[in-house]
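Shown here: the complex without one of its protein chains, the others still in place.
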Amino acid sequence: MSAGTTTPVRPDDAAGAARFGFLNGFASLLRAEWIKFRSVRGWVIGMIVAVVVMEFMGLFLAQAHVGCQVSGGPAKSGAACVQPMPLGPGGEAVNDQYYFVHQPLGSSGTLTVRLTSLTGWYGGNGGVPAAPSNPLAGLQRGLQPWSKAGIIITDSTKQGSAYAAIMSTGSHGVAMQYNYTSSVAGRPGAVGPASPRWLRLVRSGDAISGYDSADGAHWTLVGAAHLAGLADTVQAGMFATSPQHTQVTQFVGHSQGQISPSLATGVFDHVRLSGGSAGGGGAWTGDNVGSNQPFGPGSTQAETFHQAGGRFTITGSGDIAPVVNGMGSGPTASISQHLIGTFAGLIAVAVVAVMFMTAEYRRGLIRLTLAASPRRWRVLVAKAVVVGAVSFVAGLVAAVIAVPIGAHIDHVNGLYVFQASAATTARVLAGTGLLLAVMAVLALAIGSMVRRSAVAVTAVIVGIVVPYFLGVAQVLPTSASEWLMRVTPAAGFSVQQSLVVYPQVTNSYTTPNGYYPLGPWGGFAVLCGWALVAMAGAVYLLRRRDA
Amino acid sequence: MNMTLAVRRDALHAEWTKLRTVSGPAWLLAGLVAATVGVGAAVDAASRCPAGEVCQVDTAKLTFTGIDLGQAVVAILAVLAFSNEYSNGMIRVTLAAMPRRGLVLAAKAALVTGLVLVAGAVGVLGSLLAGRLMLPGHGYTVARGFTALSLSDGPMLRAAAGSILYLGLIALLSLGVAALVREAAVAIGVVLALLYLFPIIVASVGADPHWQRHLEQIGPMQAGLYIQATTNLHALPLSPWAGLGVLALWSAGALLLGALSLSLRDA
Partner (left out) sequence: MQQETIEVSALRKRFGATVALDGMSFTVRPGQVTGFVGPNGAGKSTTMRVVLSLDAPDEGRALVGGRPYASLPRPLSHVGSLLDAGALQPSRSARNHLMWLAHSQGLGARRVDEVIAQAGLTGVARRRAGGYSLGMRQRLGIAAAMLGDPPVLMFDEPFNGMDPEGIVWMRKFLRGLAGEGRTILVSSHLMSELQDAADHLVVVGRGKVIADTSVDELRAAASGDRVTLRTTAGPAAMAVLERAGAAVIAHDGDTLTLSGLAAGQVVTALNDGGVPFSEVSAHRATLEEAYMELTRDAVEYRAVGR
């Protein structure tokens, strides 16, 4: 126990030595706690177990295989089953499916239209195409929030092309969107015969500006896009499309979801194109862009367009947007998916951290510890630093192994792995370490307050794992479980989120799909708050109670 | 009297005195009832099925939701019944007084499980009563096809009785694990990991229904709780009793390993 004693302060340099002695004292306290930690074989094994179970669960258990069988053919699996998703200019997977009435446009020009109506249909037989003779049979009237009709300038009709578009939507007013991930809101309100929307796109080289207007006379700039490397001749025209209809009904105890295709019909007039190949008077061509896209909402075979004089009626289905993780998103995975073992690792870390404290009380070692360092809070802080640092390393090591290997396995198995930026990846990896570190500190503090290891471990697990469990096991409705994911220490898991929320895509952005209600650092801050409060409580009780 | 019989009776008597003379078990049993009824009633209060909606709700599962938390209390109770003796060294006194170690484990298991069954019955009946008072008023009526919240309804009786047995099996599983790993913190960690991690893993392998179904069939909590299902039985990966059987296998396995460890290792 010599390591637990503080260095004596020399009287000849009292002030400096006091400060130096304090730091030096804390350093030797840290060393003492570190020696205590590593000299108990079970605790070291516990930390190794944490890493091993994280790898086992993340890489072995949490594996998804895609299987398929073409009627009568041999059963196949993995990449052979999956058609690659189109990728947008930024490399992200995109949905790119819409009905497009277009003609070529040169390197500069302007397209103006008036949109007088946007209506829609949805429902039907769960995506099974209706009879060709009556494509709308069994469908209900109604728009989706992000049903859209408007004008678009796109590099080509190939899926994943660079584009800029301005449109009116089902319930989000006018929006200018470009290159799938960007969306800027324009004039609010719904479009109708009484309140038509004038839309305009102006191309000048790589720059495209979008304007909207209520009367065709007073224009407002909504947004401007720079589409790097846009071809000289692009396609410009009108489009309509409508993302799948998703209905999730939440109950306590379970939820039920239904996905069905939807259609949007836009009616355009006052179409004026300048800078087109035929000076604006060319013929308009209709194309159902991306209709073979495998993961779209399914064709209703109703996509078409009619032209009567200057009036265009265009019906489309699909979306022009990034793919998000959720119902009907197909075989996708996020880089965080293979960190699911964090829960198991966390339990192991919590057990070790709780015991690191409660073991002191078992045979009265605490009295020796506190006699060696009478400033009790420093003992607790030193323990927190040691167990936090060890947990951080364990979490970081586990994540650095699991994430790249997991992504590779997913890729081989035919899953699309949502791309994450280097910064996001670094945050997920380091975040896993931080997550375990802060949770270990929380467990240590609870162990110090409760002193009973079984109760402390249960409290940690109920506080951290069960809120997540209640969400994914659909015991609670989403609203309740998302609330728990905001206020309980489980909020800290959001630091592992690698997926991006796109407001322009309707989706169930919930914990089970990999989206946490608070941002990555916001959720982590909630966990840190819990850890701080618990440490304060532990310090208070440790000073107040007899050892 | 037959000596073996007398020794067994003595072991039960001694273990019963142990449980009776500290306050922990009584508090934990009260906590089990409170957690089961409280969570169940809260869920009942929060649930609605508005007229005209189609709600695929199993009223039995709904009203017995409190078991999800109650089982954690059972795990603490059962783990502590063993681990406490290891942590303070009393296990040596126990085994010196009762050298037949399997008998000690059996006596503890019988008593803890018995107490859990009694408290579990109170909790389950309380939950059922809460459901009966609240759920019909929230739209979950028999007329709309929901399972009646009455013990005279066959499936509901099975769900209620099964939920009680479920808690008993969790107690046995926890005791077995505690006898195996001794250290309270580790034992409770292992038990709660076994219970809560399977559903989390299942949710994370969404893209693979086959693998998912397998995990649902072997997870002790998920399989065991099929006993609460009263609707859509054909869609379950296992029949209700087979599901409870899976949990029973886990419990038997844990007890067997625990008994082996107890009799082979030095105390």
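Going by the order they are written in, the chains are A and B; count residues from 1 in each one.
Just so we're on the same page, a residue touches a chain if its C-beta (ideal position, glycine included) is under 8 Å from a C-beta of that chain, and two chains touch if they have at least 3 such contacts.
Just so it is clear, the structure is predicted and the values come from calculations on it, not from any experiment.
Student: In the complete complex, the chain left out here touches which of the visible ones?
Tutor: B
Student: Sort through B:M90, B:V142 or B:L233 and give me the one touching the missing partner chain.
Tutor: B:M90
Student: If you put the missing chain back, which residues of chain B would it touch?
Tutor: 3-4, 6-7, 9-11, 13-18, 21-24, 84-85, 88-100, 264, 266-267
Here is the rule we go by: only the chains that are shown with their structure count from here on.
Student: Please compute the C-alpha centroid of chain A, do the same for chain B, then give the distance between them in whole Å.
Tutor: Distance between chain centres: 35 Å.
Student: Please give the residue numbers of chain A that touch chain B in the complex, ascending.
Tutor: 42, 46, 57, 61-67, 249, 251-254, 256, 331-333, 337, 340, 343-344, 347-348, 350-351, 354-355, 358, 362, 415, 452-458, 461-462, 465-466, 468-470, 472-473, 475-477, 480, 512
Student: Quick check on the complex: what are the chain B residues that touch chain A?
Tutor: 43, 46-47, 49, 53, 55-58, 61-62, 65, 68-69, 72, 75-76, 79-80, 83, 87, 183-189, 192-193, 196-197, 199-201, 203-208, 210-211, 215
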